[in-house]
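This is the structure, below, for whatever I ask next.
For this view, one protein chain was removed and the others were kept in their places.
Take a look at chain A:
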Amino acid sequence: MIGGLFIYNHKGEVLISRVYRDDIGRNAVDAFRVNVIHARQQVRSPVTNIARTSFFHVKRSNIWLAAVTKQNVNAAMVFEFLYKMCDVMTAYFGKISEENIKNNFVLIYELLDEILDFGYPQNSETGALKTFITQQGIKSQPQTKEEQSQITSQVTGQIGWRREGIKYRRNELFLDVLESVNLLMSPQGQVLSAHVSGRVVMKSYLSGMPECKFGMNDKIVIDKQGKAGASDEAGKSSGKQSIAIDDCTFHQCVRLSKFDSERSISFIPPDGEYELMRYRTTKDIILPFRVIPLVREVGRTKLEVKVVIKSNFKPSLLAQKIEVRIPTPLNTSGVQVICMKGKAKYKASENAIVWKIKRMAGMKESQISAEIELLPTNDKKKWARPPISMNFEVPFAPSGLKVRYLKVFESKLNYSDHDVIKWVRYIGRSGIYETRC
């Protein structure tokens, strides 16, 4: 179990320190600072073991969050908690920065008291937390007995993530499918590894205690249905594509027993924004872009680079925020870039040529060529040729995931599935999208 939690700034100064267990002493704070933050060579591993104490850290911009324990805990659980903690903080005061943390330190201690109890993670649902931990300080009118008892019953009750008696004039539902596609490709265009990790994020503004059901083109479900209605719906189901999901995790509101038995996703949604599920796929991924590199070394002092990118999706769709990063050798002394589209610039501080294109339609092609001058060095090591990486955003799900339905049932209040306004959006982003050159 987590023994303590510290937040440091980039210099290693402690901003927040909360110790939950007695086995974590004051020196643990310094140990992490000395061995990780101030370490001469950068510490890559997120888990560091110093003197039989384990430190799990995540870094958000300049801020280090470190959880400390002396016990053999489930590392995945700790990281899940740390990420959740980041989410909660973002939901309360926006970007995690030194200044924000300093300004909200009372709030953070309050949150830490609530979401971690003797080192055991508790309810970390933002919506629920917001009902009793507020940023405004003490409310002007004191809470009534009823309100207090309501909170108690909600927090301790079966459905801790939703309180009763919510009323909206307009029942609305927003559903976003956010995916990030990761790729490593050989110079010849062979896929070395590729996967998509996706999230289904929802924002619900529904009255009462509605029961929801979410359906997508999961291969197992489609096949099952295909078998059941083989006679009458054979033609229909064969036309639909389905995707194979490798693994998925759900928000606590999803009834897992039902998912295990019927593979249907049914839940009572929390109010406001939350992440319904996370999944990962590795098969039949649509790669939105193809990068074709051409690197030619002309003597010892010159390098010619030509990079072509091809978009590989429907011409009607538009990709946005495209950025190609072409690494340059460490002894570069000058760069000339020519590109047809977008803007390209040599960034010495990052040892790379950065090429930016605002928008690009599907099934198009664009290219950049650069001449790199090199300074002869007495270092005999050859340039390692790091891969070319890419960033983009496309309006579809590269995994091929489709939302089939999202049904809402509320028996007590008189609104039905048809009355709910639903919005669905797909966004595909690049994760680590690299091509070797």
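Here, contacts are C-beta pairs under 8 Å (C-beta built on N, C-alpha and C of every residue); 3 or more make two chains touch, one makes a residue touch a chain; residues count from 1.
Everything below uses one rule, namely that contacts and distances are computed from a predicted model.
Per UniProt, the protein behind the absent chain is "AP-2 complex subunit alpha"; the candidates were "CIB3 protein", "Aspartate aminotransferase", "AP-2 complex subunit alpha" or "Auxin-responsive protein".
Only one residue in the set A:Gln42, A:Gln158, A:Gln188 or A:Ser316 touches the chain that does not appear here, and it is A:Gln42.
Contact with the chain that does not appear here is found for just one residue of A:His10, A:Lys95 or A:Lys224, A:His10. Take chain A: the residues that touch the chain left off the picture are 10, 40, 42, 62, 301, 330-334, 348-351, 373, 375-379.
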